[in-house]
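Left out: one protein chain. Kept in place: all the others.
On to chain A.
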Amino acid sequence: MSEILVLVEHVDGEVKKVTLELLTLARSLGSPSAVWAGPGYTPEAKARLAEYGAEKIYVADAEEITGYVVAPKAELLAKLVGEAAPGAVLIAATPEGKEVAGRLAIKTDSGVITDAVGVGEGFVAEQSIFGGGVNVKSRVTKGTPIIAVRPNSTAPEPAPAAGAEVQVTVELSDAARGAKIVERVKQEKGARPELTEAAIVVAGGRGVGSAENFALIERLADSLGAAVGASRAATDAQWYPHQFQIGQTGKTVSPQLYIAVGISGAIQHRAGMQTAKTIMAINKDPEAPIFELADFGVVGDLFKVVPQLVDEIEKRK
């Protein structure tokens, strides 16, 4: 069984859910090795990675690995690819993860596939392109397959493994130190799950009508433990912060359940949510294109339907 390197995503030492998904996926392809980049490695982090199947954990916890934009992570992975000759490298298909994958591909003269929604035998990656209109199977033909996998593509399942630690040091090149991170600014996040990782996403659009009315979207989200998103119409109108925009020019989400409230479902928006497993739509316009995608749709006034839905969810808890 060849080694499969999985780049760990972590914030403040906490392993993100997508990494557990990638470890689960890696087990079906070979022997998973987690790669920890940057400070924050703790016994809890180690336990979490081992619980989800990491046979090995490469730990490179030098501050400078996360002190510069992307390049040091690519240098770390390139070093490990050279030493461990893995069967493949799996990275989360987040904006930063894709950048790491891109640089790593050049460093190791390897092909790269981004936004995979599955990886099968022979490292054949499945992708859904053109806003979900076409399904593609592709594979890397040169070097080590480097595959960036979308969050929520695999259900994370524990399978305890050894989690043997291997300390790694990497001598960064001057080029890797070119873009220095001088400050990290954390913005309002609250208790809600992160948008791209959430199993359930509730999104509001033009029909919500105002920033104040987004409280209703938040109430519905909180009743389901969901993340809140918004269409471009809503973020352009400044009813909800830009970082929560879903769509072609915003974030791509692929949750188990997507609830579109007051969103017509323009192709721009569909490109960012069409791979959701189950889609529910609430909109007063029966002609809204979102209903073509919906597994369940309610044609009605969201200001009547949503409060009733929230009450009903609370009742059933």
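Please note the rule applied: a residue touches a chain if its C-beta (ideal position, glycine included) is under 8 Å from a C-beta of that chain, and two chains touch if they have at least 3 such contacts; residues count from 1.
Everything that follows uses one rule, which is that contacts and distances are computed from a predicted model.
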- Message: Suppose you had to identify the omitted chain by its UniProt name; would it be "Ion-translocating oxidoreductase complex subunit C", "Putative metal chaperone", "Electron transfer flavoprotein subunit beta" or "Multiple sugar transport system permease protein"?
- Response: "Electron transfer flavoprotein subunit beta"
- Message: Of the residues A:G87, A:G143 or A:P156, I need the one that contacts the missing chain.
- Response: A:G143
- Note on the structure: Among the options A:V6, A:L25, A:V59 or A:I113, the absent chain makes contact with A:I113
- Item | Absent-chain contact - pick from A:P39, A:G87, A:G118 or A:G132 | A:G132
- Out of A:L76, A:A101 or A:V119, which touches the unshown chain? A:A101
- Message: To test your reading of the contact rule: which positions on chain A touch the chain that is missing from view?
- Response: 11, 69-71, 74, 94-96, 98-103, 105-107, 109-115, 124, 128-143, 175, 178-187, 189, 194, 196, 200, 224, 242-243, 248-250, 256-257, 267-268, 271, 278-280, 282, 286, 291-301, 304-313, 316-317
